[in-house]
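Notes follow once the structure below has been shown.
Every protein chain of the complex appears in place save one, which is left out.
Labels for the chains are A, B and C, by order of writing; each one numbers its residues from 1.
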Amino acid sequence: MIEKGKIDARQFTILVVMYTLGTSIIAIPSTTASYAQENAWITVLLTSLIGLLIVFLLNQVNKINHHKNIFELFEYVFGKWVGKGITVFFLLFVFIVAGKNLRQIGDFMTTHVLVETPIQVIMLIFVLTSLYGVKLGLEVISRTGEIFFPYAFFSLVLMIIFVAPQAEFKNIQPIMVNNTEGAFLTIFPTLGTPYFELVVFLAILPYVNRIGPGKKSFYIGVGIGSLLLFAVTLMSLLVLGPDFSARNVYPTYILGKKISGVQFLERIEILVAIAWFFTIFFKITINFYVLSLGMSHLFNLKTTKVLSTPLAFLLIIAGLYLAPNLIAYQNFLAHDLAPFAGTFGILLPFILILTARLRKINKKKKKRRKNKRF
Amino acid sequence: MLKKLQAIGLCMVLTILSGCWSSRELTDMAIATALGIDKEGDRIKVTVQVINPSENAGQSFTSRTAVTTFTTTGDTLFESLRRLTTLTPRKLYLSHIRIIIFGEEYAKQGIADSLDFISRDHEMRTDFHFAIARGYGAQDIVNILTPIEKIPANKIFSTLESSQDFWAPTKVVQLDELISSMTSKGKEAVLTELLILGDLNKGSNIENVQSVPSYTSIKSSGLGVFHNEKLVGWLDENESRGFNMITDNVHDTVGVVPCGNKGNLTIEAYKNSTEMKGSIRGDTPNITVNFTAEANLADISCTIDFTKQKTIKKYEEKLAEEAKNVMKDSLEKARDLEADIFGFGELLSKSNPKKWKKIEEEWANIFVNDLNVDFKADVNIRRTGTTTQPFLDNISKKKQEE
Amino acid sequence: MFKAFSVLLGAGLVFILDYRSLKANKKWDRRVYIVIFAISLGVWMLYIFNVQFPYVIQVVEKIYNPIFDSFNQKLEQKQSFRVH
C-alpha cells in the first residue's frame, strides 16, 4: 500500500458529497434545463437514482478485494501488464477529468468574479492549493473536508431557503407533458458528471478504516449530494424559470443573486459561490490525488506525492487545451462527456467484475478438479 | 524549513509581481445608478446617471449636485457605454444600477437588443427595475433632480416599490421576468410608465431641489404594454389596476364606491388574491378569474347606517361589482392592443398542454375574439377602523336643528 | 520570449525546491520524477510558443461521435432555444 493513512466513514461521506456537488452544481441546472426544460428536475431525480445504482456497481468492484485500490485491482484481475495498460488509460481519464474541473472553475471565475484575470493564473492558484493538499496526504484532505463541509452544505441549504419565497410553481407546469422524451434523453448526459466520475473513489475506498460503513457512506454521500443537486435544479427552475435557467451559463450563481430576505442579506451571492469553490476544490483535489496515487502505482514509486508537482503543471495545460471556447466545452458536456466518462465509470467496472467472476469461477473449478483427483 | 521559507517567498514574489488584474479602486470608478436608453436615428443614445460620492456622504457638502449624467450614442448599447469613457473621468461601474429607463420612441421600436447586453454583462445584476418614459425621452427623466432622495434613481426605485405595495396601478418588473414574458408564447410584457410633471428644463437644475415645492417631478401611474419586444400602447391608472388585480399583483390598495345620496365610501383592501383557472372545452378556451379581497373601512363621507349587517353586505357587493368592472376594462384595453399581458395563453399551456399546441399559432386572434373570460369578485369587509358609525350624520342633523 | 524565459525560471525554481524533498527516496523515484518534470516543462514550452495541439475534447469527440452521433442528434432536437 502506497497510501498509509486511514480515513473514517464520515470523512469518506463528506468527500463523496463534495465530489458529487463539485462542478455539477453550477453546470447541471443549465444543461438539464436546456434539454429537458420544465422537466429538468425529474431528469435530475431519475439521474440520481441511477447514480445510486452506479454506486452499487462500484461497491461490487470493491468487493473483489476490500484491501486493494482500483490500480491494484487492475493488476490483480487482469494480470500485471494488461493491468498496467488499463491503468494508463484510466489515469488519462482522471487526468482529463481533473483538467476539466480546473477549466470549469477557471471559466466560471473569468465570467463572473475575476473577469480581467487571466485564466491561467486562476488555474495556477487553484492547482497550487490542491497540490499542497495532495502533498499533505489523504488524511489531511479528508479532515479539511470535515472543516469546510458544514459551510458548503449550510450555505447551499440557506440559499435554497432564502430563494424559496420567490418560487413559482407555474414554472414547472405542466409536469411531464411537453418534451417527455427530452427529459429521459437528458438523463444520459447528466450522468456524465458527476456519476460516471465517481469511479475515482474506488482508489480511496480501501483506505476507509472499516469496510462496511465505508460502502454505506458511499451511498449516503451520493444520496446527499444528489439531493442538493436536485434541490438546486428545482429551485433554479422554480425561481428563474426553465428558459432563463437554460439561457444562463451558471444559473446557480444567478439564483444566488436572487437572495433577498432581510435588507442586509442581499448581494451575498459570492458567499454562495464560495461554497462551490470548496466543493470544486475538493473535486479537483480528489481527482489530483487519485492521479498522483495512480502514477505512483504505475511506476512503483514510494509515496503518492513524488510526482504531484510536475503533474500539477501538466493539469493546467490539460485545462487550457481542453476546449477552444466555452461553447465547445458546453457541447462536450452535453454530447461526449457521458460516453467518455461512461467508458471508465461504468463499462470498466463492469468488465472488472465480470473478469473477476470468471476467473474466480475458474479457480474454484480448478480447486474442485484438484479435489476430485485426490 | 529553509525550503518552505523559500517556497513561501516565491509565492509572495509571484503574487506581487503578477499584479492585480481584476482590482479597481473605489476612487477609480463611477458608480452608475440609472441608465436611460433612447433611439437617435439608427443609433442608441445612452444616458447614465453617475453618483458624485462626496456630495452624498461625508461631512461637508458643497453646492454641487449629487449626481451627474453623461450622454453618448453608439450602434449598440455596449459600444455606447464604452464610448462614455471619453466623457466620464472614471470607468463606469454598473453593478449598482437601480433602474433602467427606455424612451418611448425607443420602446416602440423594440427593446430586445439592449436586453441581451443587460443579461449578458457580468456587472449587471438582476435586482433593478425597468420603466418607460412616457411622452419623453429616457434622457429627460434621468436628468431630473429629485427632492428628499438625493439620488434620483433611488427615488424612482423606491417610488415604484412603495406604490406597488400600497397603490395598485404600478408594477415592478425585473430582468428575468421581463425576458421570460417576452419569450413566452402565451404572454406579453408590461413595464411601468414614468411621467414628468412640470417644467422639463427646470428639473435638471439644482433649483429644483432648493425650493420647497419642486418645479418638476417624476410620477409613475400606468403601464406600458408590449407586443413581443415592441411597445404598443398604454394602460391608464384604472386599467393598470385591473391588470394587477387579474395577475394577482395587488398587495394593498384602495377601492372607492359612491354611497348614500352623495359622498363616497373608501375601503382599504389589504388581503387581495386572484386565482386564475384556464380550461379548453371543445375548441373554445375559457378563463375564470376569481378575485377575493379583505378590506377595512377607511373613509366614509355619506350618511348610512353601518351598524347593520345588511348595509355591509350591500356595499361588499357594490365593491365586488366595481372590481369586476375594473378588470373587464383592463381586458378590453388589452384586447384592443392585441396583447395577452395577463398570461392567459401561458395558463392554458400549463393546464391543457395538448390542446394548447393546436391553438398556439392562432393565439393572438383567439385572445382578441374567441376567448371567454369570466370574472368573479368577492370583497369582505372585516373591520371598520377605529370607529363604527360615521359622525357626518350627526353633523347634518345639527345643521338642520340650527 | 519573456514568457518562455520566466516559465523556465519558474520551472527551475520549482525543480530546485521540490526535488530536494525527494532526496530520501529511491533512485528510481527520482528518475521518474525527472522524466515527468521534463515532459511537463516541454508541454509548457510548446504552449508558450503557441504550438497548436488538438484540443482534448476534439479528440474525445472523434472517438465517440461515430457511436453516439444519432443520440446526440436526437438530443439536440430537444434543445430549448434551438435556432430553426
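Keep in mind that, in the parts below, contacts are C-beta pairs under 8 Å (C-beta built on N, C-alpha and C of every residue); 3 or more make two chains touch, one makes a residue touch a chain.
Heads up, the rule we're going with is that contacts and distances are computed from a predicted model.
Visitor: Suppose you had to identify the omitted chain by its UniProt name; would it be "Multisubunit sodium/proton antiporter MrpB subunit", "Spore germination protein KA", "Dihydroxyacetone kinase subunit L" or "Redoxin domain-containing protein"?
Guide: "Spore germination protein KA"
Visitor: List the shown chains that the missing chain touches in the full complex.
Guide: A, B
Visitor: Consider the whole complex, including the chain that is not shown, and state which of B:Thr27, B:Gln309 or B:Asn369 touches that chain.
Guide: Hidden-chain contact among the options goes to B:Thr27.
Visitor: Pick out which of B:Asp75, B:Glu123, B:Asp248 or B:Asp370 touches the chain that's been left out of the picture.
Guide: Hidden-chain contact among the options goes to B:Glu123.
Visitor: For a quick check of understanding: of A:Val44, A:Leu91, A:Val208 or A:Ile268, which residue touches the chain that isn't displayed?
Guide: In the complete complex, the chain left out is touched by residue A:Ile268.
Visitor: Taking the entire complex into account, which one of A:Leu114, A:Ile220 or A:Val239 touches the absent chain?
Guide: Spelled out, the listed residue whose C-beta touches the missing chain is A:Leu114.
Visitor: Need a quick check: the contact residues on chain B for the chain that isn't drawn.
Guide: Looking at chain B, the ones touching the missing chain are residues 1, 4-5, 12, 15-16, 18-20, 22-27, 29, 31, 33, 51, 53-58, 93, 95-96, 98, 123, 125, 151, 154.
Visitor: What chain A residues would touch the chain not displayed?
Guide: Against the left-out chain, chain A lists 8, 10-11, 109, 113-114, 117, 122, 125-126, 129, 132-133, 136-137, 140-141, 143-148, 263-264, 266-268, 270, 274, 277-278, 281.
FYI, only the chains that are shown with their structure count from here on.
Visitor: Just the number, please: Cα centre separation of chain A and chain C in whole Å.
Guide: Measuring from centre to centre gives 20 Å for this pair.
Visitor: What is the distance, in whole Å, between the centres of chain A and chain B, each centre taken as the mean of its C-alpha atoms?
Guide: So the centre of chain A lies 43 Å away from the centre of chain B.
Visitor: Quick check: how many Å separate the C-alpha centres of chain B and chain C?
Guide: Roughly 51 Å separates the two chain centres.
Visitor: Check each residue of chain C and list the ones that touch at least two other chains.
Guide: If we look for residues of chain C contacting two or more partner chains, we find 21.
Visitor: What parts of chain A, by residue number, touch at least two of the other chains?
Guide: Residues 243, 247 of chain A touch two or more partner chains.
Visitor: Name, in rising order, each residue of chain A that touches chain C in their complex.
Guide: Counting only chain A, the residues touching chain C are 33-37, 96, 99, 179, 181-182, 185-186, 188-189, 242-243, 246-247, 295, 299-303, 305-307, 309-311, 313-314, 317-318, 320-324, 328-329, 332, 334-336, 339-340.
Visitor: Please output the residues of chain C touching chain A within their complex, sorted ascending.
Guide: 11, 14, 18, 21-22, 25-26, 28-29, 32-33, 36-37, 39-41, 43-44, 47, 53, 55-57, 60-61, 63-65, 67-68, 71-72, 74-75, 77-81
Visitor: Within the complex, which stretch of chain A touches chain B?
Guide: Listed in rising order, the residues are 111-118, 121, 128, 170, 173-174, 177-178, 240-241, 243-244, 247, 254, 257-258, 260, 266-267.
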